[in-house]
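One structure is given here, and the rest of the page talks about it.
Selected chains only, in their assembly positions.
Should a chain be cited, it is by its letter among A and B, assigned in written order, with residues numbered from 1 in that chain.
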Amino acid sequence: MTESFADLDHDRRRRTGVPEVVLGEGKTTEQTLALLAGLRAGDPSGPALATRCPDGVLAAAPGAFPGEAVTIDEHGRTVVVGDLPAPAGRTVVLTAGTADLPVARECTTTLAVLGIAADLVPDVGVAGLHRLLGRLDRLRDAHAVVVVAGMDGALPSVVAGLVAAPVVGVPTSTGYGVAAGGLAAAGAMLATCSPGLVVVNVDNGFGAAVHAARIEGLVAGG
Amino acid sequence: MTESFADLDHDRRRRTGVPEVVLGEGKTTEQTLALLAGLRAGDPSGPALATRCPDGVLAAAPGAFPGEAVTIDEHGRTVVVGDLPAPAGRTVVLTAGTADLPVARECTTTLAVLGIAADLVPDVGVAGLHRLLGRLDRLRDAHAVVVVAGMDGALPSVVAGLVAAPVVGVPTSTGYGVAAGGLAAAGAMLATCSPGLVVVNVDNGFGAAVHAARIEGLVAGG
């Protein structure tokens, strides 16, 4: 029973195309597992997802859903209950550095849960620009491009000047000093000189994935 | 001749689907008019646009391009040189209040320059929620929804929970005290509890329009 602490929004997939997802942070392990069970029961047409899961959830989840496929990503801190749908679409997820990978994996897992095919390209930051320029063909073919970057947050601005697809910047908390917490990266992305770049919250790979999925839904005729 | 102070990017439309646009702010009137002329000459297939134009540009522009259609929007502070293309697509632009209109008009003018049909719905902020709820049909039909809001920046989060289209929040500098400058609205939009909301810089109606146009381009099969 979740009713004393939550009010699940089983109607969200109908309204917005995307089901409710559990934010694991700030909840007890019991609450998160109960919410995952509630979402899975309320909408059997797709898997249930929890993001930003603390260690306790990652440890308890595999044994908590007997008879279900449970997929844990310790780096991306996600739990998926139920089988993934067949993927479709063409979204590309770039990272500026290796340390941005956990956020990128939250993004690609969310895309997979939503049935979107994602292509993950790590470590193509602007300190070595040839790594990006060598992959332009993959980028130009995409329906949506998600660019995950911490520190200076420069990569999304460069990408948005090179491709015609919608580009979403995800600032990350990677870095130290003025970069710590991701506000420098977020500020740089919002202040971009490249028209059309949009931004989500720091470390919010999930939100970028949902935006990409809304775009993919339009392309698919949704 | 602009070469001593600028290096026009005539290739940008080919790469990104959107031609270069002049940011009027921080330039002299002479520079802005020369850049508009350069863009218009370099790419006669569509009109040239300048945004955030100071009074001097708005006053001088009508007489500066003989033989051209010149459209001035004093509230939105835009100058368009050349005829607008025929509009296509279905983008909706909402504002929370009347004071957000100049930013919304920068957005709709940019959309018009890019050939996107835009539907402007002003003054539907969350203090009187029935105004928004009475327009849900128009929103649910859109390819992209741009929500322009200052002060608390709450409206985009509400909208993103009600529709399946991609939603772009534009924080505005409307308001005073902690709202002045738009950082409270921007923070609220980035921190949204509504999955999939993306954000552009404060008062950046132009950037939101370009993102919407990239989405419309995909839908149109671009």
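Heads up, the rule we're going with is that a contact is a pair of C-beta atoms (placed from the backbone, for glycine too) under 8 Å apart; a residue touches a chain by one contact, two chains touch by 3 or more.
The structure displayed is predicted, hence computed values, not measured ones.
Identical protein chains form the entire complex, numbering 8 copies in the structure file, with 2 of these shown.
We take it that only the chains that are shown with their structure count from here on.
Per-chain CA centroids place subunit A at a distance of 27 Å from subunit B.
Taken in their complex, subunit A has these residues touching subunit B: 12, 15-18, 21, 143, 160-168, 186, 190-192, 195-202, 206-208, 210-211, 213-215, 217-219, 222.
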